[in-house]
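The complex appears here without one of its protein chains, the remainder shown in place.
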Amino acid sequence: MAVASPQNALGIKSLLGTESLVKSQIRLIIDTAQEYRKLQDSKLDKIQSSLLGSLKGKTVVLLFFEASTRTRSSFELAAKRLGAEVIVLTQQMSSVDKGETLLDTARNIEAMQPDLLVLRHPSAGSPMYLDGALKIPIVNGGDGFHEHPTQALLDLMTIEEFKGSLEGLKVLIVGDIAHSRVARSDIYALKAMGCSVSVCAPPTLMPPKVEKMGVQAFTHLDEAVLGQDVVIALRVQFERMNQGQLPSRAEYSRFYGINARVLKLCKEDVLIMHPGPVNRGVELATEVADSERSVILNQVSNGVLIRMAVLHLLTKKE
Amino acid sequence: MAVASPQNALGIKSLLGTESLVKSQIRLIIDTAQEYRKLQDSKLDKIQSSLLGSLKGKTVVLLFFEASTRTRSSFELAAKRLGAEVIVLTQQMSSVDKGETLLDTARNIEAMQPDLLVLRHPSAGSPMYLDGALKIPIVNGGDGFHEHPTQALLDLMTIEEFKGSLEGLKVLIVGDIAHSRVARSDIYALKAMGCSVSVCAPPTLMPPKVEKMGVQAFTHLDEAVLGQDVVIALRVQFERMNQGQLPSRAEYSRFYGINARVLKLCKEDVLIMHPGPVNRGVELATEVADSERSVILNQVSNGVLIRMAVLHLLTKKE
Partner (left out) sequence: MAVASPQNALGIKSLLGTESLVKSQIRLIIDTAQEYRKLQDSKLDKIQSSLLGSLKGKTVVLLFFEASTRTRSSFELAAKRLGAEVIVLTQQMSSVDKGETLLDTARNIEAMQPDLLVLRHPSAGSPMYLDGALKIPIVNGGDGFHEHPTQALLDLMTIEEFKGSLEGLKVLIVGDIAHSRVARSDIYALKAMGCSVSVCAPPTLMPPKVEKMGVQAFTHLDEAVLGQDVVIALRVQFERMNQGQLPSRAEYSRFYGINARVLKLCKEDVLIMHPGPVNRGVELATEVADSERSVILNQVSNGVLIRMAVLHLLTKKE
C-alpha cells in the first residue's frame, strides 16, 4: 500500500495504524511531540521556530464521516499551529450525500492539491483503501472498529510522561474490547514498546481468541487491576445496549466501572486514563476521573502535540 | 471568580458581563476599538501594525451552544484579524451530544492550550461557572437571559460615535425586557457611563421590580419615546408567542413597533438601534430600519472592532 521509498523521516507514506509500526518509528513520533512540548512550554516566539512553521504554505484536509469534537479539533489545532491551511469536510457538507463514492470524493479532494488528508470513517480499512489510490499521505483519524493510531501514540506519550519509560510496564485496558479501535491501536503500540498488556471486558464484549494478540484476558475487574501500572478505561457506546451486547448502565458501572473501591485495589501510583468523552458514573466514578491518578487532560494536551509530530514527520522531506 | 491579579490592562481575567464593569474599563475597551477603527480606515498595511498582530501564534476557541451568524462571525473575524488561529465548536459537532458535561468539554478544550474561550450558552451563568474552573480568559458571547456584554459595548461605541459622548444621554430600550440579555447588559453599561435609561415593554414582558435596576419603566411606547436620544428596539423571539407571553405579531407591531408615526414623536436627531436580526414590520417598520436615523449597520461594524479590542486587552500582558 505504501509507496516504495517515502522520503520522510518516518519511512512510511501514511499513518494507517499502529499494527505495522516498529519501536523506532514510535520513538521518533513521541520524541518529536516532546520537542513541540518544549517549544510550547518555552513561550518562545512561536512564529520563529522552523519546527513550528513546517507546514507553512501547505494544506491539510480533514475528511470526517463521523461526528467528533476532540479528534477533529485536535488535528485542526495541530495543523494550524504548524502554519497549514485547514479545510474541514464533514459528512453533512459532503457530496457523499449525493451518492458519490468515497474514492471519487477523495480523488476530487486530491485534485485540489492538498498536502495531507486526515480521514475518520465508520468503515474499517477505508484509510488503507484511499492510501492505495492517492499519492498524498493519509492519517487515519479512526476507522470503524479497526484502528485509531494517534490516540494510541498520545496514550504512550502520556504514560511515558508519568512513568519515565514504557519498557516493562503493565497496562490494563477495560471495556468493550471487541469493538474498540482505541484498544486495538493501544495493544499494538504498547506491545511494540515492550509493555505487558491485559484486557478486561464482559464476555459478550471480549473478542474471540483475544490471546492471539499477545494479551492476557480477564472478565473480573477486581482481579484484572492487581499490579497494573496503568488502567485505560474505554468509553461505553450505549448504542450497543439496545443490541443486547452490553449490560445496563448500572450493571456496567457496577462490574466494570473504576470507582474508589476499585482504585484502592490498584497500585498506589497507578495511572487512570480514558480516551474521552467520559461517561461519568459509568466507566469512571467522578471521584476517580477527578483524582490525582487521572491523567485524562494530559492525554488531551499530548494529543495535539502527537498530531503535530505526525503531520510534521509525514510531510517533511528528508 | 476572577484570579487575584490579572496582568492585563483591563484588570479582569474574563469578560463575563457589564454588571461589574466600571467606567474606566468600558472607556479603555471603546478607546481600543476606536484605535482599531483608525487602523481599518487608514488602509495602512494591515500586517505591519503590532496592534493588529497581537494574537499571532495564539488560539481562540469559539464554543457556541446556540445558533448564531452574526455574533459567531463577528468574533471569528475579530480573532482572525488579530492574527489568531480560530477553532469553532458548535453544539452539533460537540461531544455534548454524547452526554459530556459542559465542564468536561471546557476542560478538554483548555487542555489543548488555547489562549481564550468565547462561550455562547443557553444557561445563564455558564460563562461564570467555567471562569471559575479554567485558567484562560472567558468572553461571554451571550448566556441565556443573563448578559451579552460585547453587544452592550458595541452599542455604547455606536452611540458615542453619533452623539459625541455618552454622559447624560437618555436611552430607551423597547421590547421583551424580561428575557433579554441585551437589555440587561445595555442597562448596566449605559448607567456606568452616565446615561439615563428607560425601558418599555408589554406588562407580561416587563421584569418585576425593574425600577431596582435604576431605570424608568413604561408600557406605552408613545409616551416612552418622548425626549429620548436613543431608542434600542429588541428582537422579538416568536417562540414565546406560543407560551402566551407575547401578543400576536400584528399586535406587537401595533403597540411596540417603531414605525414612521412613532419616529415623528421622537427627537429629530434620535438614533434607532437594534441588535439584529431585525424582524421587519415587527420591531421596526422598513421605513424606519432603512431611515437615516437607523445605525444598525454601524452597530455591526463596531461589533467586530469591540471584539478585537476585548480579545486584545484580555490576552495582552501588561
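Should a chain be cited, it is by its letter among A and B, assigned in written order, with residues numbered from 1 in that chain.
FYI, a contact is a pair of C-beta atoms (placed from the backbone, for glycine too) under 8 Å apart; a residue touches a chain by one contact, two chains touch by 3 or more.
If you're wondering where the values come from, they're calculated on a predicted model, not measured in any experiment.
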{"item": "Residue of A:L51, A:I87, A:M206 or A:L265 touching the missing chain in the full complex", "value": "A:I87"}
{"item": "Residue among A:T32, A:T59 or A:S198 that touches the chain left out of view", "value": "A:T59"}
{"item": "Interface residues of chain A (partner: the chain not displayed)", "value": "56-57, 59, 61, 85, 87, 89, 92-95, 97-101, 104-105, 107-114"}
{"item": "Interface residues of chain B (partner: the chain not displayed)", "value": "40, 45-47, 67-70, 72-74, 76-77, 80-81, 90, 276-280, 297-298, 300-301, 303-304"}
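Rule of thumb we're sticking to: only the chains that are shown with their structure count from here on.
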{"item": "Centre-of-Cα separation between chain B and chain A, whole angstrom", "value": "40"}
